[in-house]
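All protein chains of the complex are present and in place, except for one that has been dropped.
Our next item is chain A:
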Amino acid sequence: MESGTETSKHSSKAYKTTAIALGALMSSTFAVQAQDALEVWSRSGPQAAATYEAVFAAFTEKTGIPVEYLTALQFDTQLQARVAARDLPDVLIYDQSSMAAYATSGWIVPIEPETLAGYEEVSDISWDSVKMANGSTYGVPFSQHAQITFVRKDWREKLGFDVPKTHDDLIALATAFATGDPDGNGVDGDTFGMAVPGTTSRGFFAWWMFSYLAQQGASYVEGGDGKYEVTINNPAGVKAVEWLYDAFCKDPNLAQPGAMTNASATPFFAEGQAGIYQTGPYAITSFTDKIGAENLEIILAPAGSAGSTTLTERTSIYFGATSTLPDEQKALAEFLISQEGQTLGMTAPGQPVVRLPVNTNLVAADIYEDPRFITVAKQLEMSELMPSDIDFTAARLEIAETFQTLFSQCNDDIVPQLDRLAGRISEELEAVNALK
């Protein structure tokens, strides 16, 4: 008997302990939820993350709304996990190119831009970019820029070349870098012409190629308002691709070795192995640190037959569909597009997360106190966005994979490959009901 009560006492004590432990666990979970912190995600490296943190700190100070910030380099994978749990971050700050996919999957919610304070301070072209094919707006513009061309000024001058103005100049310069001795180490040909991000991850190669095609009047697709036709295999497309093919497949190969599988081409330029690199202005800070401002040149894209157009890249703010904090979401978006938020995004220590402001009252070159941003702003005026009102992800992956194949096999198979690619893009457009 006695031992029995002893056991039951014992077990009831154990139950109590467990209950208390569980209770503590649950209450701590609730405590986190009860704080009403706004969960914000971005895809940023450590430097850019530091800038975001400074921006959010200023936001919290101003509004009293706490922000729980997470930078996810594997953004899509991590987001998938949250989608499966049906618990999305409150605010996502990410590439414009992902908006349509998220919107059609119901992960983000439509926004009424006119209701946001500061709506009229953001340019119309920016607001147009966050519209879906059906006319509804799913994002708030945050940052914009065009891909720009970086050149090693010291290398160029050492070999006696002028700033490249045309495609011919560009090829001549890249060839000289690839075969000569621009870094002066006494060895010819141990440097590379261009750093090329040929990776198919996220369809990155398609983004990089877009500019060189556009400069020759070629494009993957043409159209608008949700309906597109495939144009990559038309005569202009074939001609432009042949031009690129020569750069990759003729002797000398103008791209760095491993261009088709390197996860990133950035180190090749930053560490003095390649002399020309077309990428976004987010790289300016790190290139200036590594190469030195005096050796780094930012130029307008050398013109092809159709001009100096490059790819527009945009970062936008999206509202997660499961959020219970609509007012706080809005407050953050309003802060981020305000002059204060935009300026902080450019100047807070780290790496600028606002490359060029979407707020029309601001001038980037003045804020950065850096005349190079005049070129960056000028290039933006001569740039084009890839389709972002439809889910172009699958088509983009197809494009990147096809060109990776073409430029790594180098088997002169251009026209048939482009025809096959055109067929596959059509299929992918049809699948999202966007084929003209």
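Here is the rule we go by: contacts are C-beta pairs under 8 Å (C-beta built on N, C-alpha and C of every residue); 3 or more make two chains touch, one makes a residue touch a chain; residues count from 1.
Here, contacts and distances are computed from a predicted model.
Participant: Tell me the UniProt name of the left-out chain, picking from "Autoinducer 2 import system permease protein LsrD", "Multi-component phenol hydoxylase, gamma subunit LapO", "Carbohydrate ABC transporter membrane protein 1 (CUT1 family)" or "Probable glycine dehydrogenase (decarboxylating) subunit 2".
Facilitator: From the listed options "Autoinducer 2 import system permease protein LsrD", "Multi-component phenol hydoxylase, gamma subunit LapO", "Carbohydrate ABC transporter membrane protein 1 (CUT1 family)" or "Probable glycine dehydrogenase (decarboxylating) subunit 2", the omitted chain resolves to "Carbohydrate ABC transporter membrane protein 1 (CUT1 family)".
Participant: May I ask which residue of A:W41, A:Y69, A:Y94 or A:W107 touches the chain that does not appear here?
Facilitator: Here the residue in touch with the unshown chain is A:W107.
Participant: In the complete assembly, which of A:T179, A:S305 or A:S408 touches the absent chain?
Facilitator: If we include the chain that is not displayed, A:S408 is the one touching it.
Participant: Quick one: say which of A:A49, A:L92, A:L244 or A:M260 touches the chain that got left out.
Facilitator: Result: among the candidates, A:M260 touches the missing chain.
Participant: Which parts of chain A are in contact with the chain that was left out?
Facilitator: Given the touch definition above, chain A has residues 76-77, 80, 83-84, 86, 101, 105-107, 190, 199-203, 257-261, 263, 321, 393-394, 397, 401, 404-405, 408-409 touching the missing chain.
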